[in-house]
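The block underneath contains the structure these notes are about, expressed in structure tokens.
Note that this complex is displayed minus one protein chain, with the remaining chains in position.
Entry: subunit A
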Amino acid sequence: MSPRFVVARLGMLVVTLLVSSLAIHGAMFLTPGDPATLLVGGSRNPDPAVLAQIHREYHLDDPFIQGYWHWLGNCLQGDFGKSLVYRDSVAALIGDRAGTTLALVVYASLLVLAAGTVIGTVAALRGGRTETLATTVTAGAMAVPTFVMAVLLIWLFAVRLAWFPVYGSGEGFTGTLTHLTLPAVALAMTWIGYVAQVTRTAVRAELRSEHVETARSRGVPERTVIRRHVLHNASGPVFAVSGVGIAGIIATAAVIEQAFGTGGLGALMIEAAAKQDMAVVQAVSLVFVVVFVVINTAVDLISAALDPRAARKGAR
């Protein structure tokens, strides 16, 4: 991996973040009415004195770019402003809820990685009926929307069978685990299907490839051929799609947090949007965008380290 590639990717990361932060900040000005009204929580008859104070605090009378820089500078220092709805600093609100979301996302990501790659690999290596079955089931998993999956899982495992709690985020490690299992499964399902399909295709392609024929022609034991040539070479695309999957999980976490009432950043954002608490919406959006973009960049860089050819293609 050339230093030029790393620098180019990191440069792209910064540019993406700048552009998206600009969009997030600008969205406040695109909404009809006075941004200050949004910041107080959109009440019908705001006190003019309060509005004036907000104008000062949020530098709303400054030219747009200047206001943006001011906001961005504060965000970079961890100061996301104050939520007027919750009467608390936005940073504290985020801090309180980030743990649950992190646990949910990590749980779901592990499920995606483990189940997706294992199902895909077994399907490709076994072939025949196993492969047909795996393809059908994973295609089904991909087709069901996350919120429908959430309702189905709650109905079956929480209501009918009562194996898992219906609501909340639980206390302690085991509590969190039991409370987050259904949300994590619901969140992971689509991406398990995706990763399994990509894994199956990649492993299939490698099994048929010429370099695998070479390895076999040299008397390399079949297990070694599978490990060193088939799985090693298939790991590139699988890793790449898993990265996109994890980023996608972060993006859809809000739906699941709302459906299962686990609380968390996504739920916070939905509530804040409903109450027009713009400072919170902006800050949470920014956090999501940063995590999403950072994960994508990390996936790119790691893919390039795994397979130098990817870096050469990407740098062109």
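Note that contacts are C-beta pairs under 8 Å (C-beta built on N, C-alpha and C of every residue); 3 or more make two chains touch, one makes a residue touch a chain; residues count from 1.
What we mean here is this: contacts and distances are computed from a predicted model.
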Undepicted complex member, UniProt protein name, chosen from "ABC transporter ATP-binding protein", "Ferredoxin--NADP reductase", "Carbon-monoxide dehydrogenase large subunit" or "Polyamine-transporting ATPase": "ABC transporter ATP-binding protein"
Touching the left-out chain: which of A:V144, A:V220 or A:A298? A:V220
Chain not shown: contacting residue from A:T100, A:T176 or A:N233: A:N233
In the complete complex, the non-displayed chain touches which residues of subunit A? 209-211, 213-221, 224, 228-229, 232-233, 236, 306-309, 312
